[in-house]
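One protein chain omitted, others in place.
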Amino acid sequence: MTDQNLEQSTEKIALTPATHTTPPAKFSHGVKKGNILQVAGQVGFLPAVEGQAPTVAGPTLREQTLQTFANVKAILEEGGASWDDVMMMRVYLTDVDHFAEMNAIYNQYFEEQGLKAPASARTTVYVGLPAGLLIEIDALAVLG
Amino acid sequence: MTDQNLEQSTEKIALTPATHTTPPAKFSHGVKKGNILQVAGQVGFLPAVEGQAPTVAGPTLREQTLQTFANVKAILEEGGASWDDVMMMRVYLTDVDHFAEMNAIYNQYFEEQGLKAPASARTTVYVGLPAGLLIEIDALAVLG
Partner (left out) sequence: MTDQNLEQSTEKIALTPATHTTPPAKFSHGVKKGNILQVAGQVGFLPAVEGQAPTVAGPTLREQTLQTFANVKAILEEGGASWDDVMMMRVYLTDVDHFAEMNAIYNQYFEEQGLKAPASARTTVYVGLPAGLLIEIDALAVLG
């Protein structure tokens, strides 16, 4: 183990970016314990506004995907991690016909992020989501 | 790393509560290796009765959800873990209209469990499940 590992606390901490909407139930947007960081399923909700219900970034796949990425990234950063630490992303789409467009958005986004480590693994499946949501993403990261 | 980590075996062991029904294929209800504990997808099956096929706790979401929680918890405990060690729960529902009711059951259950650590992360998606099953949950835990 490296010195970095030796320094990591094994206490479980919640990762709650100030911009995030309150989860709809008793779960955390992210948790970190030791060198493992788990991001809960994120959707395209805009930064929370007090007294307002969560609002989706827009009706399009592009708007929702980019906002979802921003929401995942905020949780990673809250835990001292970055995209480079992500091992697995699970992408949930509602429509098989969105696959090519999502991949194009995905590729452009991660090119712009300037990853230094290899891209994470990924699984994409097509499921039901609450009305109006086209994409949900969660992520597992292992810190350095 | 804490002393506890140093003591954890890196041997992979199966976690099979005595009450659990035999899995329908060659997989384990739970496995533990080092400080990682993975719980397989659990459904609302009642404790196994020898010579009988698995029986679901009841037709309602409430009955199935509470039994599913009990089944996940039994596996965690078999591995020396508790809800406090859970990093991620994946909740699979068959019907988007069950989301609010599941969250209410979820919140009440975890309040009653008296968690000491932050709640785990969670992803909920809507998928197909075998006939009669309304919910399936799996969990990833990192031990202290």
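Labels for the chains are A and B, by order of writing; each one numbers its residues from 1.
The working rule: contacts are C-beta pairs under 8 Å (C-beta built on N, C-alpha and C of every residue); 3 or more make two chains touch, one makes a residue touch a chain.
What you see is a predicted model; the values in this text were computed from it and never measured.
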item	value
Interface with the undisplayed chain - residues on subunit A	1-2, 4-5, 35, 84-85, 87-89, 96, 99, 103, 106-107, 110-111, 117-127, 140, 142, 144
Hidden partner chain, residues of subunit B it touches	1, 5-6, 10-14, 23-31, 33-34, 36, 38-41, 90, 92, 127-131, 136, 138, 140
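Rule of thumb we're sticking to: only the chains that are shown with their structure count from here on.
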item	value
Rigid-body rotation angle, subunit B and subunit A, from Cα fit (steps of 5°)	120
Separation of mean Cα positions, subunit B and subunit A [Å, integer]	23
